[in-house]
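The other protein chains are all here in position, but one chain of the complex has been omitted.
Note that the chains take the letters A, B, C, D and E in the order they are written out, and that residue 1 is the start of every chain.
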Amino acid sequence: MNTHPMKLVTIVCEAHARDAVTRLLREVGAHGWTLFPVEGDGSQGRRLADIPEYANIQVEVILKPEVAERLLERLGGDFFPRYAMIAFESDVRVLRAGKF
Amino acid sequence: MNTHPMKLVTIVCEAHARDAVTRLLREVGAHGWTLFPVEGDGSQGRRLADIPEYANIQVEVILKPEVAERLLERLGGDFFPRYAMIAFESDVRVLRAGKF
Amino acid sequence: MNTHPMKLVTIVCEAHARDAVTRLLREVGAHGWTLFPVEGDGSQGRRLADIPEYANIQVEVILKPEVAERLLERLGGDFFPRYAMIAFESDVRVLRAGKF
Amino acid sequence: MTFFDALAANLLSPAVLFFVLGLVAALTKSDLKFPEALYAGLTIYLLVAIGFKGGVAINEAGLGKVWLPSLAAMALGALIPLWTYPLLRFGGKFAAVDAAAIAAHYGSVSAVTFIAATNYLKAVDQPYENYATAFLAVMESPAILVGVVLGKLATSKRGASDMTSLKAAMHEALFGRSIFLLVGALVVGALCGKRGMDKVEPFFVAPFQGVLALFLLEMGLVAGRRLGDLRKVGPFLLAFGIVMPLLHGCLGVWLGQLTGLGLGGATLLGVLASSASYIAAPAAIRMSLPDANPTYYLTASLAITFPFNIALGIPAYLAVARWLYP
Amino acid sequence: MTFFDALAANLLSPAVLFFVLGLVAALTKSDLKFPEALYAGLTIYLLVAIGFKGGVAINEAGLGKVWLPSLAAMALGALIPLWTYPLLRFGGKFAAVDAAAIAAHYGSVSAVTFIAATNYLKAVDQPYENYATAFLAVMESPAILVGVVLGKLATSKRGASDMTSLKAAMHEALFGRSIFLLVGALVVGALCGKRGMDKVEPFFVAPFQGVLALFLLEMGLVAGRRLGDLRKVGPFLLAFGIVMPLLHGCLGVWLGQLTGLGLGGATLLGVLASSASYIAAPAAIRMSLPDANPTYYLTASLAITFPFNIALGIPAYLAVARWLYP
Partner (left out) sequence: MTFFDALAANLLSPAVLFFVLGLVAALTKSDLKFPEALYAGLTIYLLVAIGFKGGVAINEAGLGKVWLPSLAAMALGALIPLWTYPLLRFGGKFAAVDAAAIAAHYGSVSAVTFIAATNYLKAVDQPYENYATAFLAVMESPAILVGVVLGKLATSKRGASDMTSLKAAMHEALFGRSIFLLVGALVVGALCGKRGMDKVEPFFVAPFQGVLALFLLEMGLVAGRRLGDLRKVGPFLLAFGIVMPLLHGCLGVWLGQLTGLGLGGATLLGVLASSASYIAAPAAIRMSLPDANPTYYLTASLAITFPFNIALGIPAYLAVARWLYP
């Protein structure tokens, strides 16, 4: 099967950042995203998944390498100072490159 | 620790495809899978996680490279035309290769 | 954007192992983790996500390579004989290496 | 009570107003959301409660009274696709597979519409046969099967894989979650009878109307999110989604009278005929007619016919029944 | 009322019929599923309601009446593993760790079985001491600790890690979710008394039987999924899962009579003795005896003893009590 190299960017953050993050994804040019309700622990303490307003989410998005670069740039610049958040990137190979 | 290279195939799709996808995994020879309830946005519109019948799922499966190849083949051929779906592959290293 | 190579260790296991796993993560020196409620199928049978006590979880943790090594060591030695569980490692690049 | 009084009684009921509130939430992009587990819990409660109550009613009325109108209901469901399909295909210029899919949805039924109608009848003090739940149970599947067969015949690339997908649709239509709960609770109710009902009445009967109001808030949200698609479906489907329910509603009421139902029961059969499925049918169609475009069938059943029936259709079918019955 | 009438009353109650419906759903592979949050919500409701009601009853009866049968209940729970362990080990040829694990489950108790029994007693108009919930609360943990110690002694590779896992089991058995809710609600009820009950009665008492019926539908699903494992456990465990509950049930009823309980309370003590845990015990055992095979203890308690008690055991223990009491 023909697969195409892409970047997978993963963002874990407090649920309050949800709208801001999905807006940012659209701005940088993502064609879609996938969101998980998660529990977490980190430097800003434990986040249980009980009150929606205090909860944690993970967002995964597949992007062309140059778009991923732009996304990480924006995350590091505008978002990290504001929100409890981590972000990382990895390499994947997708079917149907046209979608991303 | 001794780790062994394997492929991780990730499928994000509408919940309607659930049974068809898990059946396919068994057919191609997967020994297990992990399934996440997710929310998503993509070319076929937003999928909220509220009505089970209209929801989105992500399935992750670890496979030997040749099995992963077969799985992607089948996904691209039979499933992509039928279902709202993306799929991608990445490299992982597992403990206990015998399980996969 | 400046990214830094790290290891992502993923553990899928029965919910009973939850406390033991998060304790282990702290012991080996992880600074955080992210936990997903999941459904699964594997050698020890199907795990539906209905009764919390019989459920399945996935834990993801980002670590420095040497810490990841130590974690896998401990998982393989102490945990695999006790719990229904799989674990694997992959390469990621994070923003803000200092956090991990 | 005039038709306008009856209409006002419906529009100012908590159930309908909460439905409208849900629509408003969706249109104003409020972040209000029911979690999936709450939706599932409410659905399970409503289906089990209505099924159980229907079963107890069958136990008391005896199968003798129930079988004939049930058979009529089933036949009506199976037949509706036979005229809606050509209408959509040739009148609406829809692709064969889309016409078949929409036809399947309109032959099948919406449990929530039925429940809202029983609620309404209670509010206007119109007695009805409680065993009408049996009609709901038998009308869900036949149209789906007919629609799938129509779609397969039209696309005509029949073969082995076709038979499997037909079988999958059949399994979905007969053993899917909602039909299973409804029929199961019906049987449990029929076995328990009045004595069983006494025990569970404070849970399954007393709070029922309130739970329904809350659930319709969620259904308003769900329907409201589809309103944006109205532009995509064209004027034909818009008219179809209002006119056909009215026709089917009259047909259902008339058939109810013919098979010996009272005024209330005939109204409910009208409601069932007029309503379009948006849970069971989409699930089955998605699997067996994957080429059909969900925007058409979901928008028509969920964003046009469902709100129309909740707000206007239900009182209209009652008015028709009052006019038909001496 | 003869035993057969009593049995029929149980088998045709909504609670038992919905349980059977759940079994049927599991066996026919219906896609019916209760989401985890709904399961959790129902459990929290049932435990809090039963605990609160029990606490109010203790407040009214006074501790003086409650302590002796509670002590007896605790002792019975702790002792049951002492004869079930050797029976499984030498009669059933089970590995030591499996025998200990199963013994722990049968000494401990099933809250749902207890709740179903109170439900049944109410249905057949048999009064009972409401404070019997106290016995449920004290019987959950002791057997688990005894079972874990038996298992550790048998495998005998004692050491530091052993003590930690014993401590973990103890913590789980004493502070786990279900026991915490039950004991906590009991204390709250005992502090509030009748005045508090008046306020929350429409939520915690009136709909209780209906909620239980719905919950047993889910438990039928859960038990039904385990039925496939019956083949794996062998005839010995099958017989064990039916005969031992009957023996323990008689023992419990007799002990109830001995410690001054009325007919209803003695029946409930019998039910507790006969029931096997499938929530608290598996959680503790999984942590402290990880080598024990879950297929054995879960199948026995969940797929054999639990359905047996729900359908036949409960009326049987009442019959025994009626025979024992003048």
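Keep this in mind: a contact is a pair of C-beta atoms (placed from the backbone, for glycine too) under 8 Å apart; a residue touches a chain by one contact, two chains touch by 3 or more.
Because the structure is a prediction, the values reported are computed rather than measured.
Asks: Among E:V200, E:L251, E:A311 or E:L324, which one is in touch with the chain left out?
Replies: Looking across E:V200, E:L251, E:A311 or E:L324, the contact with the absent chain belongs to E:V200.
Asks: With respect to the chain omitted from the figure, which of D:V211, D:A311 or D:L324 is a touching residue?
Replies: If we include the chain that is not displayed, D:V211 is the one touching it.
Asks: Even though one chain is hidden, which residues of chain A still touch it in the full complex?
Replies: These residues touch the chain not displayed: 14, 16, 20, 37, 46, 48-55, 81-83.
Asks: By the contact definition given up top, give the residues of chain D that touch the hidden chain.
Replies: Considering the whole complex, chain D reaches the absent chain at 12-14, 17-18, 21, 24-25, 28-38, 41, 123, 206-211, 213-214, 217.
Asks: Name every residue on chain E in touch with the hidden partner chain.
Replies: 35-38, 40-41, 44-45, 48, 52, 175-177, 180-181, 184-185, 187-188, 191-192, 195-196, 199-204, 206-207
Here is the rule we use: only the chains that are shown with their structure count from here on.
Asks: Give the label of the chain whose average Cα location is farthest from that of chain B.
Replies: It is E.
Asks: If you tally contacting C-beta pairs, which pair wins, B-D or D-E?
Replies: More contacting C-beta pairs are found at D-E.
Asks: Of all the other chains, whose mean CA position lies farthest from chain A?
Replies: E
Asks: Quick check: how many Å separate the C-alpha centres of chain A and chain B?
Replies: Once rounded, the distance between the two centres reads 19 Å.
Asks: If you average the CA atoms of chain D and of chain E, how many Å lie between those two points?
Replies: Using C-alpha averages as centres, the distance is 41 Å.
Asks: Residues of chain D that contact two or more other chains, please.
Replies: Within chain D, the residues that touch at least two other chains are 35-36, 40.
Asks: If you look at chain A, which of its residues touch at least two other chains?
Replies: Residues 36-37, 90-91 of chain A touch two or more partner chains.
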